[in-house]
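Let me give you the structure first, and then I'll get to my questions.
One chain of protein is taken out of this complex; the other chains stay put.
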Amino acid sequence: MTNLSVLYDAPGPRAKRRNVLYAVLFVAVLGAFFWWVLQTMADKNQLDAEKWDVFVTDSRIWTTFLWPGLQNTLIAASLSLVIALPLGVLFGIGRLSDHWWIRRPCDVIVEFFRAVPVLLMMIFANAAYAEWSNIDRDVRPLYAVVTGLVLYNASVLAEIVRAGVQTLPRGQGEAARAIGLRKGQTMVFVLLPQAVTAMLPAIVSQLVVIVKDTTLGGAMLGYSELLTNARLVSTNYANTIAAYTVAALIFIALNFLLTSLASWLEKRLRRGKRGTGTVVKVDPSGLMDQPGGVALTPDVSVPEPRAVATTGASPDSARTDVTS
Amino acid sequence: MRLRKASALAASVLALSLAATACGSSDDEGGDGGSDGAGSGGGDSITIGIKFDQPGLGLQTPDGDYAGFDVDVATYIAGELGYEPDQIEWVESPSAERENLLSRGDVDFIAATYSITPEREEQVSFAGPYLLAHQDLLMRVGETVSSPDEINELTLCSVAGSTSAQNVQNDFAPDAQLLEMGTYSECLTGLENGTVDALTTDDSILAGYASQEANQGKFELAGLELSNENYGVGIPKDDTELQQQINDALTSMVESGAWDQAVEDNFGPAGYEAEAAPAIGEIV
């Protein structure tokens, strides 16, 4: 057994028997629960073949509804990230400025948009565009969704960037100043590249949040993303539970892919730093599993005390952000 | 030097976000071009607002087409105005957006379960009406209510924020349990499973759901006439010329029998007794 934790002793014969007993009990309870769920669903005809097999037999579901919906989800999510990233960098640097008249407004803006629910911002943006702009009806929901996501995620990314710069060793900035770089140059040529690289996993994880949040726009504004189109499937085939389940599975698969990408990036970055004294073991399954995925790994030049569990993450190294 | 670098950074950031927005706005222009051409009228296409998510009235089908009574009526009107079916551009018009779409000129007219009310007539004009619907209950086959009083003892389901939901609470069944979901399909799951006793909204919409292949024989309408909904064709405010053309088209649709055929096609399987075609301008 490779996953020996310091939290418990290596199991002896009795402990092994007990663990087996626990496992059996646990599986029995879990199994009973699932059996009850499936049984009840079957009783209510929710497992009828015609509700589910259309997803296999009728390819039009995918070509007319789900695939275009997924595309719209991805379009909104990637547009939001592409716009929010530079804004986030700008505000993140702004919050680190030495001048209070730059720092304070950035503080206020970031804190404001972090405190307001994304859904509210989307509804507001949609109504505002309808009232005061001549954006066409076809794309107005997209604009509203992207606006809400950008405002919120730019402020989250600002925090990520700020935390990234702050966790860099002080020597980096000092050395840059010592060779005569100005403050702006230090930031652009020395600190920012390192910070963004270190924060790359966190940024990818933020994409998971953005993907999930596009569904808010669908429900309230009529942007035809994946969930909205799954609703149309349910209207056409009268299989609401099946349609939503399939939509959920697509979301889980997509986000799992993104999470895996993030932890792969994290592992690569960590490997690049090997030899700096990090002794935390790596559990590949749990790398990005912090709230909001901000797995900041400060450059551990001071050997950390060996930690108890098996994941390599430090919870308090940044104001990690959790989002919907 | 410092300033130059800082502004270079700012400029590049700005350029990036502009580039991103530019991507978005080129989409926008594409969409605009389409509806502008249509908005001119008499050109090579016509833009019509319908519902995309209501079986029997206006529904996007798996083929990517649109089907329903509203769609049939709109197609007939467009035909009378000189447009072939393939010249019609369908636009989704959610309830809250209908006045906006008309006043901004995004669509030429709207046929989307649009009841004629005095409040709405302040903002838009109507042709028709073309259908008289009533708020009703959809129940499982074999269950029914005989009088409106009994509704108070039921668990009802409707769509959040809809007029039907407000009618229940304010008027005819203030004591009924009312579940408000996002869509009627979500309500239907509860009705199918026995958690909800009835789904309430316009009988035309209910008949649309009951007529669907997957739902046939499971649900039926209670036949209560809880309100009058005069479906009209929404047009831009005070466009009397278009109003006259559409009214003529509706008259000819009823006279030619196409109207009855459309009712039969879309609501037939539900056993729904549609009211006779209303006369033009006759608001009940």
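In order of appearance the chains are A and B, and numbering begins at 1 in each one.
Here, contacts are C-beta pairs under 8 Å (C-beta built on N, C-alpha and C of every residue); 3 or more make two chains touch, one makes a residue touch a chain.
Just so it is clear, contacts and distances are computed from a predicted model.
Colleague: Of the options "ABC transporter permease subunit", "NADH-quinone oxidoreductase subunit F", "Fe-S cluster assembly ATPase SufC" or "Fumarate reductase/succinate dehydrogenase flavoprotein subunit", which is the UniProt protein name for the chain that has been left out of view?
Modeller: Looking only at the record, the undisplayed chain corresponds to "ABC transporter permease subunit".
Colleague: Using the definition of touch stated at the top, determine which of A:71, A:97, A:172 or A:255 touches the missing chain.
Modeller: A:255
Colleague: Which residue from A:70, A:110, A:247 or A:262 sits in contact with the chain not drawn here?
Modeller: Checking the options A:70, A:110, A:247 or A:262, the one contacting the hidden chain is A:247.
Colleague: Can you tell me which of A:74, A:127 or A:200 touches the chain that was removed from the display?
Modeller: A:127
Colleague: Pick from A:110, A:216 or A:262: which residue touches the chain that isn't shown?
Modeller: Of these options, the touching residue for the absent chain is A:216.
Colleague: Over the whole complex, note the residues of chain B touching the chain we left out.
Modeller: Its contact residues with the unshown chain are 96, 155, 160-161, 177-182, 186, 189-190, 193-196.
Colleague: Taking the full complex into account, what residues of chain A touch the chain not shown?
Modeller: Within chain A, the residues touching the omitted chain are 3, 5-9, 11, 15, 19, 22-23, 26-27, 30, 37, 40-41, 44, 46, 111-112, 114-120, 123-124, 127-128, 131, 208, 212-213, 215-216, 219-220, 227, 240-241, 244, 247-248, 251-252, 254-256, 259, 280, 285-286, 289-292, 305-316, 319-324.
Note that only the chains that are shown with their structure count from here on.
Colleague: Using mean CA coordinates as chain centres, what's the chain A-chain B distance in Å?
Modeller: 36
Colleague: Could you pull out which chain B residues touch chain A in their complex?
Modeller: 1-2, 5-6, 9-10, 13-14, 16-17, 20-21, 23-24, 27-28, 31-32, 34-35, 52-55, 59-64, 91-92, 94, 97, 100-101, 104, 106, 182-186, 188-189, 192-194, 209, 212, 214-215
Colleague: Going by the contact rule set out above, which residues of chain A touch chain B in the complex?
Modeller: Residues of chain A touching chain B: 44-46, 50-51, 58, 60-61, 64-65, 79, 82-83, 86-87, 89-90, 130, 134-139, 142-143, 146, 182-185, 188, 219, 222, 231-232, 234-241.
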